[in-house]
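I have a structure I would like to understand better, so I am pasting it below and will then ask my questions one at a time.
Take a look at chain A:
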Amino acid sequence: MIASIQTKNQSITRTLQDFFADLLKTGAVDAVLVPSRISKSPYVKPCLITSADQMDQTVPLGPGFFVNAGPMVSRLTRTRADATIGVWLRPCEVRAFVELTKLRQGGRQDVIILSMDCPMALSRKDYEDWAAQGEGGLGDVDKWIHTVYQKPVTKADAWPVARACQVCESPYPVNADVSVMLMGADLDKEIPVRADTEKGEKLLAALDLTDNGQEPAQRKAMLADLTADRTAAFQAMDEEMLVRTGSIDALNRFFSACVNCYNCRSVCPVCYCKECVFNTDAVAYAPAQYLSWADKWGQVPMPNDTVFFHLTRLAHIGCTCVGCGQCTLACPSQIPVADLFISVTRNVRKAFDYVPGRDDAEALPLSVFQESEFTDIVGMGNKEVT
Partner candidate 1 sequence: MTDQIGKTLVIGGGISGIRASLDLAQAGFQVILMEQADRVGGLLSQLDTQFPTSTCGMCRMLPMMDRDHVDPQCLRRGLAHDNIEICVSTDLISLTGEPGHFTVSFIAQTDGGRQECPVLVVDDEKIVRDSMKEWLREEGYPVQTAESAATALELLKTGNFKAMLTDIKMPGMDGVTLLTRAKEIQPDLAVVMMTAYAAVDTAVEAMKQGALDYLVKPFDPDAVLLMVDRIYKDAVAQNARIDTVDAVILATGATFFHPDQGINAYGYGRIPGVVTNLEFERMLSHAGPGGMDLTHPVTGRPVTRIAWFQCVGSRDIQTGTPFCSATCCMISVKQSLLAKTMYPHVTEACVFYMDLRTWGKASDAYARQAEAAGVRFVRARVHSLAPGLKEPDGAIPVVWMDPSGERNQSLFDLVVLAPGQHPDAFLTGFVKDQELTADDWGFVRPEPFLPAHTSRPGIFACGSATGPKDIHDSVTGATAAALSAMQVMAGAGRHLVQNSEQTESPVQQAAGISLFPGALVIGGGIAGMTAALAIADQGFEVDLVEKTDHLGGNLVWLKKGIQGADDFLEQQMAAVQAHDRIRIHTRNCAAETTGRPGRWITRLTPVEDAVDQSAGVPVRHGVVVLAVGGVEAGPDAPEPDQKSGFYTQQQFQQLLDGNDIDSGSPLQVALFQCHGSREPGREYCSRVCCPRSLDQAMQLKSLNPDTRVVIFYRDMMTPGLTEADYTEARKKGVVFVPYEPGNAPNLAAEDTGCKVTWTDPILGRAMEMDADYVILAKGIRSGLSKDLAHMFEADLDGSGFFDQADIKWRPVEAMDPRVLACGICLEPGSLALTLASARAAAAKAVSLLGRQTFFPSQDTARVRSAFCSLCRICIDACPFNARFIDPETRTLKVDPLACQGCGICAAACPSGAAVVAGRSLAPMMKTIHAALNAPL
Partner candidate 2 sequence: MDYLYYPGCSLEGTANEYDLSCRELFKALGDCLTDIPDWTCCGATAAQCVDAFLSVVLPARNLALAEKTDTGLDVLVPCSACYLNLKKARQDLLENSALQARVNQVLAPDELAVNASVRVRHLLDVLSRDGAVDRVAELAENRMKGFVVAPYYGCQCLRPFAEFDDPEQPRSMDALIRATGADVLAWDMGGVCCGASTATTKPQVGKELVGRILDQAGDAHAVVTVCPMCQMNLERFQPRPVPVLYLPQFLGLALGLSGKSLGCDMNLSDIKPVLSRVAS
Partner candidate 3 sequence: MHLTDIREKLAARPDLTRHLAQVKEQMATCIQCGTCSSSCPNAGFMDMTPRRMWRAVLTDRVDMVFSSQTFMLCASCYVCTLRCPRGLPLTDAMAELKQVAFALDLDRFRRSTRFYRAFMDNIRQYGRVRETEMMARYFLAVKDPRVPMSYTGMGIKLMAKHKLHPHFPTLGPGRLGPLFERATQQQEQ
């Protein structure tokens, strides 16, 4: 069912705030998880809200994206919550959550996922500049919204969006319960909302919404154009990465500014280990070992395991990386970490025909045992004869 929500005060932000409030008021959900400003700062974070009158600080759509909410939802659902939580997630956050559920780090039973055509994100520096332009410490969110959804562009309102967003090929809801179809909509008038699951149907029904809306006429074409642009952008980035990291020497240079702060790991939504191997003795060497390396190689950079660390992460999230770009946003050394990760992992996934977040039932490639695959790499195998 597709419902139409009337735009209030010509403000999409306001309309959505009311929508969330209604969810709580009607009891359709017990809590919502929505990005919200912290102490009136320009920074937003996903906040869990149970009261309908706490909506004024929420920023449902904007260029601010500093935490991927996927792991947050995982935290809320690792065991049963005894409550229904509506979670408002960007497409890459949905993807992250889906991957985590496959890894048994959370479950969908207690959440209703609401997702939207993506409003994209700005890099930290650009975001701060953008925010400074607006009143009350925050940029003109509604203007941002109008810009990104009326015309498919990779640059919004002269602000360059983050590289991860520039190459994102699925900036629209997949695998959500409710999809908010903003792209190409007449936002002054209405917001079309589609229920994608039974849960979603119930939710809209609880708000007395009816099947009176329709998908914006231009939406599909606009998304297709957008995706085509981004595919081209990805290819450019992919080629660039090949040049910048195509040899061990180049790779070392690429990560030369890394200081092993592990920020990228902390913000990565699909890095789920209870204890990272890089926090263990596995990489703690004896002094004599360092000295012997120094003898052997001429010099040993300290910390020593920077590239190794990134390679390990690449191996671990090779199939599950959702391309959210948080790692780049979090890097204090301005290393375009996500550029490399997105480029590598998208190629890895291709080999397994796997798309993270696409389908709950799609098994993680590493968890599937096939006696015979990649025979060109592992040699002969011929089990499938019967």
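With respect to how the candidates were assembled, all candidates are chains of the complex that A comes from, given by their letters.
Quick note on the criterion: a residue touches a chain if its C-beta (ideal position, glycine included) is under 8 Å from a C-beta of that chain, and two chains touch if they have at least 3 such contacts; residues count from 1.
Note that this is a predicted model, so its numbers are computed, not measured.
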For this session: Quickly now, which of 1, 2 or 3 touches chain A in the complex? Give its number.
Result: 1
Seminar exercise, completed: Interface with candidate 1, chain A side, in the complex: residues 103-105, 248-249, 251-252, 272-277, 280, 282-283, 293, 296-298, 300-301, 304, 307-308, 311, 315-316, 363-364, 366-369, 371, 380-383, 385-386
